[in-house]
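Coming up: chain A.
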Amino acid sequence: MSFLEVRNLSARVKGGGPLLRDVSLTVEVGEVRGLVGESGAGKSMIGKAVLGILPKAVEITGGQIVLDGTDLLTLPPAARRVKVGASCALIPQDPLTALNPSRRIGVQITDRLVDILGWTRQRAEDRALALLTEVQITDPARVLRQYPHELSGGMRQRILIASAFAAEPKLIVADEPTTALDVTVQKQILKLIAALQARHGTALLFVTHDLGVVSKVCQNLSVLYAGKVVEDSTVADFFGAPKHPYSAALLAATPKYTDPSAGLQPVPDAVIAAVRAEVEHG
Partner candidate 1 sequence: MALLQTLLLRMITTAVTLLGVAVIVFFVIRVVPGNPIAMMLPPGATAEDIATLTAIYGLDKSIPQQFLIWAGGVLQGDFGTSITLKQPVLALVLGRLPATLELSVLALGMAILIGGAAALTGTRLRETRVEGGIDIAQGVALSVPDFLWGLVLILVFGVLVPVFQISGRVTPSLQLPFVTDFYLVESVVRLRFDLTLDLLSHMLLPALALAIPLAAIIGQLLKQSLKETMHLDYVTLARTQGYSEAKVIWSQALPNAILPTLTLVGVQFTFLIGGTVIIERLFSYEGLGNMAIDAVINRDLPLIQGIVILFAVIFTGVNLLVDLTYAALNPRLRHG
Partner candidate 2 sequence: MNLSRRSLLKLSGAAIAASVALPSFAQAIDELVIAYNVPLPSWDPTTGPSAVNPTIQGLYQSVFDQFILQQPDLKPAPGLLTEWGWNDDKTQVHMTVREGVTWHDGSPFTAEDVAWSLERAANPETGNPINFVWASLANFKVDGNTVTADVKQFDPTIFKWMYFLTGYVLPKEYYTKVGAEGFEKAPIGTGPYMVEKFEQNAFVRLKANANYWGGKPDFDTVTIKFVTDAAARVAEIESGSSHVTLEMPYEEYDRLKGGMNAYATPVSDIGMIFLNDIDVMLDPNVRKAAVAAIDKQAIVDRLLSGYGVPIDTLETPEYDAYDATIKTPYDPDAAVALLAASGYSVDKPVKFKIQTTKGFKPKDYEMIQAIVGLWRKVGIEAEIEVYEIAKHYELRAADQLAPAAFYNWGNSVADPTTSTGFAMFGPSPHSVWDSQDLIDKIGPLWGEKDEAKRIEGWKEVDRYIAENAYVIPLLQYVQPILAAKGVTVTPHSSGALLPHLMKRA
């Protein structure tokens, strides 16, 4: 029984069109799975569904989200919150708005450990210091007392990563953690996430539209189009020989670090039409 099992999950906007169509995927303990697709394909919706932070206007119409053996959808809200809070964490996308501007950094990391996980204040602070050092922040003690507006985007993302790993979660959902950062910082952050993931053995659900990121960080991935998983394979197989035509076209449209000068072909319309037909009636 894998740590996270999403079975036939479907969701739609209240009174609107479908967002997720019968999505199924699993994440083992320590596994890093990528969720790939163009924007609007529903990849971050899956992450939100797991963490229970779907917008009010979106309703789940079917399927199960089994986390560590229990189906979150059947739990009463309070129990679900605690279970998710204790065993999962989120690395948000935009560091500029993901930290509370009117509170110090330290409190924003330790509060959750004390309030939800019941740690002592001292243990939480030690943990925070340790994690800040792990994310290569110099003089972590001073940073703990600073306010978000005093730090750069890169620094804030490191803090968010530290905060996520601080709670020793079994699963972390990373929702395009590097997209809002400039390119030079992106690589460092990716290396950092990979390193912490390896050291802490945390399962990672990595939502991104950048196949380059997937190839460096993930072990396997699910490809989504318009809310439907069109391919589920290991990274090696995917980059070697993508089974689904849409995956192949997607791969062709991605610049390779290895061969930057290769001509890029946009995803052909024929392929789009075919995958849409499949998704509509599949």
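Convention: contacts are C-beta pairs under 8 Å (C-beta built on N, C-alpha and C of every residue); 3 or more make two chains touch, one makes a residue touch a chain; residues count from 1.
The candidate set was assembled so that all candidates are chains of the complex that A comes from, given by their letters.
Just so you know, these numbers come straight off a predicted model, no measurement behind them.
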Candidate number, among 1 or 2, whose chain touches chain A in this complex: 1
Residues on chain A engaged by candidate 1 in the complex (per definition of touch): 51-53, 56-57, 78, 81-82, 84-86, 88-90, 92-94, 97-103, 108, 112, 115-116, 147, 149-150, 160, 167, 173
